[in-house]
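Every protein chain of the complex appears in place save one, which is left out.
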Amino acid sequence: MGDTGISAIWEGIVALGEDPRMIAMWFIAGALLYMGIAKKKEPLLLVPIASGILMANLPLGELIRVGGEGEPPGFLRVFQDFGLTTDLIPLLIFLGLGALTDFAPMLSNPKTILLGAGAQAGVFMALIGALLLGMTGVFDFGLLEAASIGIIGGADGPTTIFISTRMREIGQALPDVGVRDIVGATAVAAYSYMALVPIIQPPLIKLLTTKKERLIRMPYAMRPVSRRTKILFPIVTTIVVSVLVPKASPLIAIMMFGNLLKESGVVERLSNTAQNELMNIVIIILGLSVGATMPGSVFLQTETIAIFFLGLFAFMTATVAGILLAKLMNVFSGGTINPMIGAAGVSAVPMAARVVQDMAQKEDPENFLLMHAMGPNVAGVIGTATVAGVLLALVPALVGN
Amino acid sequence: MGDTGISAIWEGIVALGEDPRMIAMWFIAGALLYMGIAKKKEPLLLVPIASGILMANLPLGELIRVGGEGEPPGFLRVFQDFGLTTDLIPLLIFLGLGALTDFAPMLSNPKTILLGAGAQAGVFMALIGALLLGMTGVFDFGLLEAASIGIIGGADGPTTIFISTRMREIGQALPDVGVRDIVGATAVAAYSYMALVPIIQPPLIKLLTTKKERLIRMPYAMRPVSRRTKILFPIVTTIVVSVLVPKASPLIAIMMFGNLLKESGVVERLSNTAQNELMNIVIIILGLSVGATMPGSVFLQTETIAIFFLGLFAFMTATVAGILLAKLMNVFSGGTINPMIGAAGVSAVPMAARVVQDMAQKEDPENFLLMHAMGPNVAGVIGTATVAGVLLALVPALVGN
Amino acid sequence: MGDTGISAIWEGIVALGEDPRMIAMWFIAGALLYMGIAKKKEPLLLVPIASGILMANLPLGELIRVGGEGEPPGFLRVFQDFGLTTDLIPLLIFLGLGALTDFAPMLSNPKTILLGAGAQAGVFMALIGALLLGMTGVFDFGLLEAASIGIIGGADGPTTIFISTRMREIGQALPDVGVRDIVGATAVAAYSYMALVPIIQPPLIKLLTTKKERLIRMPYAMRPVSRRTKILFPIVTTIVVSVLVPKASPLIAIMMFGNLLKESGVVERLSNTAQNELMNIVIIILGLSVGATMPGSVFLQTETIAIFFLGLFAFMTATVAGILLAKLMNVFSGGTINPMIGAAGVSAVPMAARVVQDMAQKEDPENFLLMHAMGPNVAGVIGTATVAGVLLALVPALVGN
Amino acid sequence: MNWETFQEGLFVSGVGMGVVFVVLIVLQVTVVILGRFDRMTEAAPSDEPAASEPAPSAGSPATSQASTDVSPGVIAAIGAALALAEEELSPAVSSAHASARTVVVHPGNSWVQSGRARQMSSHSPGAVERRSL
Amino acid sequence: MNWETFQEGLFVSGVGMGVVFVVLIVLQVTVVILGRFDRMTEAAPSDEPAASEPAPSAGSPATSQASTDVSPGVIAAIGAALALAEEELSPAVSSAHASARTVVVHPGNSWVQSGRARQMSSHSPGAVERRSL
Partner (left out) sequence: MNWETFQEGLFVSGVGMGVVFVVLIVLQVTVVILGRFDRMTEAAPSDEPAASEPAPSAGSPATSQASTDVSPGVIAAIGAALALAEEELSPAVSSAHASARTVVVHPGNSWVQSGRARQMSSHSPGAVERRSL
């Protein structure tokens, strides 16, 4: 009895001494909380994610325990099993995002849609970069990990979580394949760099565009978009993308369903709930669950550093590719496209578009590019979902061979 | 590698070619969206249901896949398994409906309660009709399917979904019994005809009532209902119905709990959430889940046409039976009951009651029947839940023999 | 066929005759509804709990059935299995409570924190009392039951439900240990006595304090608390308590996460949802689930009476211990602490603090003690969560030997 | 499919219609009784706001006739403890309650007016959306 | 890790970029067509609000070429029953609908203005919080 009691009293401190990586993770959680709260960068996700990291690094790990002997799985483990592993939570975020997204800027200016494709090159540059690092033997990256790292370049949080969870699960289901759990690292990288878009992009934009290009005005008397078009767009997009890339259909169909709730105009109460209460509940669960994938023993690996560098590389190459494609289109369109809007193709809605707007106004206060940049911006979301579908279709088949 | 890639690229188009019924279902989804969005008929359910149909008919069926090999069950499959098959979702709708329903018109005018019974004849007429069609050998309807089809006549969406899911599950659990999956067809029929009540009922009402009957005024100085009665009613009803028809207790107890939240007046925040946010979340899940029961291969059967005809027949016979009972009561009450209010017994709250109100005012602008028609209207909901309990008690026992 | 039908028609009445304890439970449910609705005492929990009791005591128990043969588990059984047994629901309540709690009164006046410890003596007095009753051989109380009964003295509903569910599950998982299901009894006792705090505490306070002591004024020019401190407090508390009492970490970490959502000020939409819509949904599920643990056959035992008496004893000894500790602190602080605020250490936020405020103002209308009493009040919540962690760490180990 | 199934369908229909009428008649009687009780208390307003609630408590001896392993004393003790405990706490509460009663006792005209108002406004979109889910 | 994996990565990248361009080009064409259709109906406003919707229904014979065990007649019957049933119910509804159409047909200036307004207010905190989850 005495032994039981005494060991129980000290067990927290003992556990901490045995795995001091927990303490290191407290500081990482603190840094993310600082970024979210003091710097107000992506607080909606960073505060829950950082809290999840903290909860996953408390002695004995009560909140992420597997359970058994009368003890249920830990609070965060339940969320992970029923929300993350089933894709439910990232897809419900997509539902809310769909209900929040206004595709009108893209619909009224269809030629900017293509710019959403260019920026996806960042995904594949980072994927190849990860494989190259894997070939050095220092970092343990296979095709599954490379796909998860690459998708960071899509600058889309839920898609990143969706793909990295899928890749981990697929790897674990294959008997002969090892896979690292990098869900937390890729998610934190994605959200961190989305927060840092206003720092990452401007130097690259300046480097790759001439002042004359940046001064190109684009008329903002855009073509009006009928309600019918706004309603038909999500329906048609669901069908088109799903036929061409069936594995992208969950992401696209659910985002477009959310958008249909909004644009139909007849189910406002459903649209509001999808945007607000349901979204908030899901954000809390998503953030905590993702944070909880990062016990120190999982996160504090050399690979994590590589993931953060590759993620930054992905954001940068995506920006570069977007701008280069826009420059090309500018040439062919007779100088009517400001190449800066190509940088908005990296998604990170609406930060990337706002960066373009700010840079344009700095050089010419009368130049309003926001609406033109929103086109590639939201097209980039569709582009990244498409890329996710391609990865889901090809990677497991290649790895499974 | 090349093979894997090439087959993956075309797999969506190939799958579509192999099962073009998907394309047919897109048009059905489109028709339901048109009814919901352009015609504003039952949009809250029809928009999600139609979207669910669309999602269930995309190549490879990613959203309704069973899962395995590192892939979780599809988004809609998860909802179906955890929401529809467990009754959770239809019952949560009942919770919200209870919190939305005002039983005062019924409580202040108890003699109209009985009119909620007459209209239930429509359920059983359609049930027998389905069995007769089954006897022709053309349509594959047994007692389980007949019960699911009959309940369409209850004009109550969640009850229809509840019963048809139950019947399907019971049939699948019985080793020697085959059962068709007609959840989607019965649900779409129920909601479609509820939307069409203003078209279906008026000709029947005109046919079965004389102008003199339709001119009967009913005094609207109704007896006040005390708060105590409003609070005791849901409690007593739960007990009475559950003792008489135990299998109806989930539907009744949960609807009455919702009503108690409202009428108690002390838990407004719970009542509001049950009516709004929770309800909206549940409606989205219910609609998508029901829609997802309709892949083309399941829905496009000869039986589906029969279900739609029998559903219409059920609505019509329910209306006729309600009117005839009201005529009878009018005779016995010395001409003080306008027989039209019998038609409101088919539920479809509040459309059926409003049809009666409109027809009364067309002939006599000073005749206000809405509150009198709301009595049978809400009593019809209790009646249909009772019928559901009877079906759940008798049908499995009879089929299992 | 006739037999099946006839037995089905009477089965409700027959079941009622076979177990009339159901009827007794209706009156208990009625008494709780009366307390909640007419007396407006703790209606948020008592109305759902009483409704859950009613639903668990309907013939055939459709809402709490285990399921099988095509029938899913009952509505309330699903909630119990996925919400109560997994700790999810009590912990989500803690999330909302954290987002609702203002720790500023405690942070600005740290010396009152210790008063949150004294009142925990009530927990252990009741625990020992339960064991003494168990030794008489009349009541079947072992250490598991005694822990569940003791925690009633924490005056904290979700913690009580959390511990009594844990103890039940731990007992059921141990092959050689019997355990009673007293979740419902302890929960009802906790909420009932929380409602009765304004009756239970004043006589004890009067008995144990002199008029001179009750007249002690405490200055209300409290030290301001910086936003940084408010933000750091939940983070540091999570770490400190979790290191010292790892088994308390779920309760503390999640409550503190809720508080961080509020105090961070940057995620207001998440904080609002945690306090409102999510909280309301969880309250409904919690109340119904807890109520549903009380079929008459489980609740109507001699042990239940003992639980209610021990619960009252726990509240009383907690109050006494809190006051005595405050008297001691008053002596050492040179007469600057009004001993009445010790009674607020029993939690029951904010009733216990308000009792102190009311009693102070009755004797001296210029004496404002509410903010000083709120310190021990919220510290008592942390204290009770700590006690819960100790119980979870020690009791299973001792019982399992 | 066959004749036997059809007979079963007829049987279900007969029982079903019968049960529905029985249930709704019982409910109708219940509602009438509740209404009578309202008018009784309206005529002679009592100070016990929900006298109907404790009353059945007294009627619980019915349960003692059955074969329970719990004595009615146990039931009565638990029920009574709960029922007694919450007797009047503060005059403020009970007076607030009393004024609420007043509203309940004489709500006649206002209710009718609101009913009429509801009839008039029944075409508002809010009313339309309220049901049919 | 090895050379083969690297090649697979290159293959995935090539296919991926190709598919993304194809998908977005197809979407672009679709949007252009939807826009053309808008301007057509703007030029000659028709009384059929969503004429595009029933039209494809007629196009469904395409399905009959495949090996389904359901005749196109069945499909057509179901689709038509649903589509026909909801034809105009009351003048109130259709006139409300018509006025909604008017807004759709001539939204030009107001839309541009609101777009511009959004540009100006794009730094408001509400706008910032809206996305990037």
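In order of appearance the chains are A, B, C, D and E, and numbering begins at 1 in each one.
Basically, a residue touches a chain if its C-beta (ideal position, glycine included) is under 8 Å from a C-beta of that chain, and two chains touch if they have at least 3 such contacts.
Remember, it's a predicted structure, so these values are computed and weren't measured experimentally.
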item	value
Contacting the left-out chain in the complete assembly, out of C:Ala56, C:Val245 or C:Ile337	C:Val245
Those residues of chain C which, in the complete complex, touch the missing chain	42, 44-45, 93, 96-97, 100-101, 104-108, 110-111, 113-114, 116-117, 120-121, 123-124, 127-128, 131-132, 134-135, 137, 141-143, 146-147, 157-158, 194, 220-229, 232-233, 236-237, 240-241, 244-245, 279, 283, 348-351, 354, 357, 368, 370-371, 379, 382-383, 386-387, 390-391, 394-395, 398
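In this text, only the chains that are shown with their structure count from here on.
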item	value
If a chain touches chain A and chain C alike, it appears here	B
Whole-Å gap between the CA centroids of chain A and chain B	40
Chain B-chain E separation of Cα centroids, rounded to whole Å	30
Where chain D touches two or more other chains at once, by residue number	8, 11-12, 15, 19, 49-50, 129
Touching two or more other chains - residue numbers and ranges from chain C	1, 5, 8, 30, 40, 269, 277
